[in-house]
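To start, the structure itself, in structure tokens.
A single protein chain has been omitted from the complex, and every remaining protein chain is retained in its original position.
By letter and in written order, the chains are A, B, C, D and E; residue numbering begins at 1 in each of them.
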Amino acid sequence: MTTGKTGLVVTAHPGDFVWRAGGAIALHAKKGYRMKIVCLSFGERGESQWAWKKGDVSLSEVKAQRREEAERAAETLGAEIEFFDAGDYPLYTTPEMLDRLIDIYRELKPSFVLTHSLEDPYNVDHPEATRFAQEARIIAQAAGHKPNPDLTYNAPPVFLFEPHQPEQCNYKPNLILNIDDVWETKRKAFEILAAQKHLWEYYTRVALNRGMQGGRNSGRAMTYGEAYQRIFPQIVEELA
Amino acid sequence: MTTGKTGLVVTAHPGDFVWRAGGAIALHAKKGYRMKIVCLSFGERGESQWAWKKGDVSLSEVKAQRREEAERAAETLGAEIEFFDAGDYPLYTTPEMLDRLIDIYRELKPSFVLTHSLEDPYNVDHPEATRFAQEARIIAQAAGHKPNPDLTYNAPPVFLFEPHQPEQCNYKPNLILNIDDVWETKRKAFEILAAQKHLWEYYTRVALNRGMQGGRNSGRAMTYGEAYQRIFPQIVEELA
Amino acid sequence: MTTGKTGLVVTAHPGDFVWRAGGAIALHAKKGYRMKIVCLSFGERGESQWAWKKGDVSLSEVKAQRREEAERAAETLGAEIEFFDAGDYPLYTTPEMLDRLIDIYRELKPSFVLTHSLEDPYNVDHPEATRFAQEARIIAQAAGHKPNPDLTYNAPPVFLFEPHQPEQCNYKPNLILNIDDVWETKRKAFEILAAQKHLWEYYTRVALNRGMQGGRNSGRAMTYGEAYQRIFPQIVEELA
Amino acid sequence: MTTGKTGLVVTAHPGDFVWRAGGAIALHAKKGYRMKIVCLSFGERGESQWAWKKGDVSLSEVKAQRREEAERAAETLGAEIEFFDAGDYPLYTTPEMLDRLIDIYRELKPSFVLTHSLEDPYNVDHPEATRFAQEARIIAQAAGHKPNPDLTYNAPPVFLFEPHQPEQCNYKPNLILNIDDVWETKRKAFEILAAQKHLWEYYTRVALNRGMQGGRNSGRAMTYGEAYQRIFPQIVEELA
Amino acid sequence: MTTGKTGLVVTAHPGDFVWRAGGAIALHAKKGYRMKIVCLSFGERGESQWAWKKGDVSLSEVKAQRREEAERAAETLGAEIEFFDAGDYPLYTTPEMLDRLIDIYRELKPSFVLTHSLEDPYNVDHPEATRFAQEARIIAQAAGHKPNPDLTYNAPPVFLFEPHQPEQCNYKPNLILNIDDVWETKRKAFEILAAQKHLWEYYTRVALNRGMQGGRNSGRAMTYGEAYQRIFPQIVEELA
Partner (left out) sequence: MTTGKTGLVVTAHPGDFVWRAGGAIALHAKKGYRMKIVCLSFGERGESQWAWKKGDVSLSEVKAQRREEAERAAETLGAEIEFFDAGDYPLYTTPEMLDRLIDIYRELKPSFVLTHSLEDPYNVDHPEATRFAQEARIIAQAAGHKPNPDLTYNAPPVFLFEPHQPEQCNYKPNLILNIDDVWETKRKAFEILAAQKHLWEYYTRVALNRGMQGGRNSGRAMTYGEAYQRIFPQIVEELA
């Protein structure tokens, strides 16, 4: 089943799309969306402590390990993944990467984009990924960028997924996605990130607590939730 | 056509439901919702300048005039209206009024509530109406308030309609409702408020500009919009 | 010299108009404005420690002492003063007081109103005074309040004077008034508040530092300043 | 072991001191603080669904049940408890209650006060409890309130405990308390609230996630945390 | 008539100075100010859809078209214009451009600077222009930048003009300029931007609604207004 619809995810590191957006990815993939993850780095320097602690390992080995892991996680969730190899801690984007991401927006014409919070005092790569995702989303609208009179493209809504410490990032969720139908898949993707076992439970608890909040806000039963912050107004034909 | 669904509107004065929420009221009425307006005052002291400027008029005459006008406007929009006669400038709510509004919430089980912005430095009655609408919405959930084991009630989402000077009220719309289908009806309700002719054009311009913003945010054609600020997280089964 | 113009000051306690707005009062009095202070309490319970520490003193004695002091300070600054005797810690306003303040607004038609900050976590009376000053300012516009077809009244701009710990009150000054011409007068008024000698120096330092900030922001020499936060948009015919 | 120190907790309902502040209460009790809880209501109408759902129960029966439960929970945590019986949904405080709370502040001279967040759009009683706790804290400083020349009292620091949905309450924790030493006690207190079993797990997850955040922020091992928001500047003799 | 005074406008694209600041430019030009616009790009890629939609057009052709249009609009408003050709979507400023803008500040010694809002989630070029205008304004003060002992320069006040969707940009106007005297001129400049006819009406409505807000805030009649956000404190010798 495909819907012809697509969703785009732009993350700084592999863990991010698993912990923070794994439910949305799996859910929309299941609904027939083509889901594509742009993963800007392999998290090779800042999120691979276990590899470096062993010592005697090269940067390219760590990158290869993490790429393999990220590819398996993406596959588990039902998504394509493309790496930009922008480095991490710090992540540096180039004009070529910007150009490539603009092309992806125009090709995918996504129904939505998922990315990081606007601020994160614990992590310099996260807001940089958000800034980059927004810049490409906007430039993709510019008729004079690689002009093509036949192009139709509308900048899609942006949803920010939940950072590790939401309040410290001035992150305020205004949407909770029910991910009950794909929870097992999300959890399976957690378990691919074998070295971060302590985070499996952390983000399981986050999902359960967002689920309970979702239930209280809607009056409808739900167990697992994923929080998002929509940053552009929603346009509707009916309230509620 | 009825949907069995209902919507509740709590406003301080009659003009408010016309200028600010007239589109949502007419639209949902047209869709088959039972729409009910709780109008806390008649706007008799603060929004009836033309009547007082004539001189030699009593408070009850002004109230009667404005009630009649408000009833016609509500009827035009397709809504029921109930007045609480709480006075205006300032508006004082009583425990009895609170009790009545709680009953209304429980009886209507509305799919949504529309009310004023959280702040308004130009108007003391508006945030008081909001506070009152929220208080009743919450207490309606308390099992020990007029206990009834059969009661089912979920606190509905709240949407704040647009104040006269949004930025001064720290009002940030996050939803634009397309009201093209009912614009003529909303405009007709404007014209019942015969003494505020200058506001007819003002709020027509507001609707057109919100409409253009709606079009730009969605990529879908629309002409007239009404802005709302949702204040509780939205719970969804699918993004976009 | 009179200008026919007036200025209104609404404060919770006597010290407030001296420390926070004494410069503006003296300056505008000197320029020929009729300046009127509405002092809601005598600061009898919460700002008269020295009196109570002596023991064996009655509430009415403390009130009389502080009234006398406040009257001398007002006179020094060139202002009228009216006490509402609303009590302090906590300050309770009544409908009669509200009615009286509305009358004052309508009679004075002030060019500006000075009052407290919107928030003050150290003091419950201050934001209550602000709320009360704003409520009366708004109701004075209501044509149906004591209707009088001949009344002309425009709600004046409101300037919030500086609280004791500005940042803790989320107070952000956007205007600095040069009070060099009346500094000696303001200081003289300080010295009437004999029991709060430690605050003489504190608020002299505040005036000097606001003065230096004023100089840096304007490029014009000034020594003493008073900070204000304007809360409604300024309407102008020319920028700068 | 007693330290001569005390801590004061002001909550709207019994559940609040258990879920939100149970760790701080138990921890400081264990350290020898006299801990006192002022519980403004019994949560009889809004937080006793299970009782009302049975039907055929009176308000006083529900209050008695909940009082008994709250007393056991307080005892488990090592604290005294005093009920103000201010009602719930809505909670109404009286001048007599204010007077009583001021006396408690002056008698206890607490080293800290724990209370609710400043805002809570889901609950009208919570911010009312906070407002009331702050008002009494401030008035207790007023020398003219029940004057007593021998009184020494300094307004204590205030720490806001965590609401149910922190981000929706604009709550930003700036302190995490390590409650590992008393976790078992806090959990035992949870289990006294037999009818709210679903919240046992919810708040266990909150404690674990705050614990992990505490560990990441400090670099020191900890498992269970309780989040607080300090609202007055901390005065220190050394950083870090 | 010249006053010897000048005003500086820094915009990202040509449309910006017309829609957003055209009134202020024309008004101050009429008052005898030398008005200078620094237009960082020609809006060639992002704001020239109609040109690109025709196809078969080169970037330099589009730039030439838009330059011509912008020059005519500036002339209509009574201003000089200088282009920096920094590109658009995205706009990249260079050290040479910074150097040039610093020289302009020092030469003009403007009484005020007009530029974009601090944030704009719809447009990456706008906040970049603001950042750049602010950076040059500050560096122009540095005595060691192209040192010249005779230089006198005071950093001027900055006024942010209104973005397309003010609330989404966290833009809060605190000043409304009455542009009645130059409305016809501003409208004439609109009509030079022939391809953006839909915006003529949009920004006419914005001007009318800001005008009505200006009238309500001041009690003085006015029809057309332009909103600004002042970002440094105003230094005054008299209130109101």
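Criterion: a contact is a pair of C-beta atoms (placed from the backbone, for glycine too) under 8 Å apart; a residue touches a chain by one contact, two chains touch by 3 or more.
Owing to the predicted nature of the structure, the values given are computational and were not obtained by experimental measurement.
Considering the complete complex, the chain that is not shown touches A, C, D, E. Among D:V10, D:L77 or D:L177, only D:L177 touches the chain left out of the display.
For the chain missing from the display, the contacting residue among C:M97, C:L151 or C:M212 is C:M212, taking the whole complex into account.
Within the set A:T11, A:T76, A:T93 or A:N123, the residue that contacts the chain not displayed is A:N123. In the complete complex, the residue from E:A142, E:A194 or E:A221 that touches the missing chain is E:A142.
Panel shows chain D; residues 5, 7, 24, 27-28, 31, 111-112, 114, 154-157, 159, 173-178, 213-214, 217-220, 222, 225, 227-228, 230, 232-240 of it touch the chain omitted from the view. Counting the whole complex, the residues of chain A in touch with the unshown chain are 44-46, 48-49, 51-55, 57, 59, 62, 88-90, 121-124, 168. Although one chain is not displayed, chain E still touches it through residues 98, 134-135, 138-139, 141-145, 147, 149, 231-233.
Convention: only the chains that are shown with their structure count from here on.
Both chain A and chain E are touched by B. Listing every chain that touches chain A and chain D alike gives B. Comparing the contact residues of chain B and chain C by number shows a mostly separate set, under half of all numbers used being common to the two copies. By number of C-beta pairs in contact, A-B leads when B-D and A-B are compared. Distance between chain centres (mean CA atoms), chain D to chain E: 53 Å. Counting partners per residue, chain C has 232-233 as the residues that reach two or more other chains. Interchain contacts give a graph that is no line, ring or star and is not complete, per the touch definition above. Inter-chain contacts occur between A-B, A-D, A-E, B-C, B-D, B-E, C-D, C-E.
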